[in-house]
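Submitted below is the structure of interest, expressed as C-alpha cells.
Of the protein chains in this complex, all but one are displayed in their positions.
So, chain A:
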Amino acid sequence: MTLDTSTEVTSAPPSGSRGARARSREWAERISRAVPSIGLIVLLALLWAAAALFVPEFANGSNLVNILRQSADLVIAALGVMFVLLIGGIDLSIGSVFGFSSVVLATLVFGGTPVPLAILIVLAVAAVAGAVSGALTHFGRIPAFITTLGMYYILFAFAQMISNGLALKLPPGTMLQGLSRGTVFGIPNVVLVAAGTAVVAWMVLNRTPYGRDVVSVGLNRQASRLSGLPVSRVAVGVFMISAVLAAVSAILLTARVQSGEPALGGLTGTFEVITAAVVGGTSLFGGRGTVLGVVVGAIIIRTIGNCITLLDISSLLYQTVMGVLILIALIVEAVRLRQKGGVE
C-alpha cells in the first residue's frame, strides 16, 4: 500500500471501479438467469387479465382458489419430471404411475391398512418402479423413452389387474377425505402440499450437493463422471424422484375423487405433466430448468383448462391447446439454442 507508489497511484482507480463492476456483473448474471421465470409470471398475469375480461365467472375469488387447487397435483408431478428432464432424460410412465398408485392406495385402505402406512407403501412402490426405469436406462444403456414407455404399460396392466378395471370407492371417513377438503387459514391443504413440495424441490436443486450433481450431469455427463460425481446415483435417482412425486400427485387426486381410479392419468396425463415442465422453461436437452418456472408452467396449463371448462368448449380443444403450447415452448428453446450457438 505504501511502497511502490507509482503503480499504486495509476492502478488504484481502475481496480476500485473494477470491484464495483464485478459486483454489478454478478447481479446482471443473477437477473439474467431469472428473466425466463419472470417472463413466465408476466405471461400468467396477462393470461389471467385476458381471462378476466373475456371469460365470465373467471375473475371470481373462489374460481381463482379453484385454479390453484386444480394446479396442485400438476405442479407436484411436473416438478418430479423436471429432475428427469434436467439430465436429458424423459419419463413417459408418469401417467400410469397415477392410475397404479391410486388403485394400490384404495385397495390398501379398503382392506383396512391405516392411511399413513398405505401412503408410505404407495410411495415406496413408486420409488421401486422409478428405480427400475432408471437402472434399465442407465446401466442397460436403453433410451429412457423406451424403458419408461415399457414401465408405463407394465404399471397400466398391474392397475387393471388389481382393480379389474373398475373404480374402487374409498370407505367414508378416512383421513384422505380431510386431506382433500380441508384448509389451513383458508388455503386448501392440497395447495399447501404443492407449495411444500416446491420449496423442498427448490432446496434440493439449489442448495444440496445432489441438486448440483443433477445439473452438472445434465450439462455434461462425461466431464461430471471424470470429476468424480456420482453419475449412477443421479441417473437412477431422478427417475425415483419423478415416480415418487407422481405418486404424491396421485394420492391427492385419489383423495379428491374419493376412489381408486385405474384410468387416472393415462398417456394424456403423461403429456400434460411434461407439457407443464416444458412450458415452465425446462429444456428437453438437459441441464436447464427452474422450480419457479415449472410451478408457473403448471398453473398456466390449469388456467387454460379452467377457461375452456367455463366457456363450455369441447375438451378436445384443451388437448389441441396443449399440443400447440408444447410446440411453442420447444420452438422457443430451439431458437434460444441456435442464438447461443451463434454468439459463442
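By definition in this document, contacts are C-beta pairs under 8 Å (C-beta built on N, C-alpha and C of every residue); 3 or more make two chains touch, one makes a residue touch a chain; residues count from 1.
Quick note on the criterion: contacts and distances are computed from a predicted model.
Remark: of the listed names "histidine kinase", "ABC transporter domain-containing protein", "Alpha-ketoacid dehydrogenase subunit beta" or "Porin", the one matching the undisplayed chain in UniProt is "ABC transporter domain-containing protein".
Annotation: of A:N60, A:T183 or A:N220, A:N220 touches the absent chain (contact as defined above). The missing chain, though absent from the display, is touched by one residue of A:M203, A:I313 or A:I331; that residue is A:M203.
Of the listed residues A:P56, A:G173, A:G186 or A:G228, the one in contact with the hidden chain in the full complex is A:G228.
In the full complex, chain A makes contact with the omitted chain through residues 21-22, 25-26, 28-30, 32, 35, 203, 207-209, 212-213, 215-216, 219-220, 222-230, 287, 339, 343-344.
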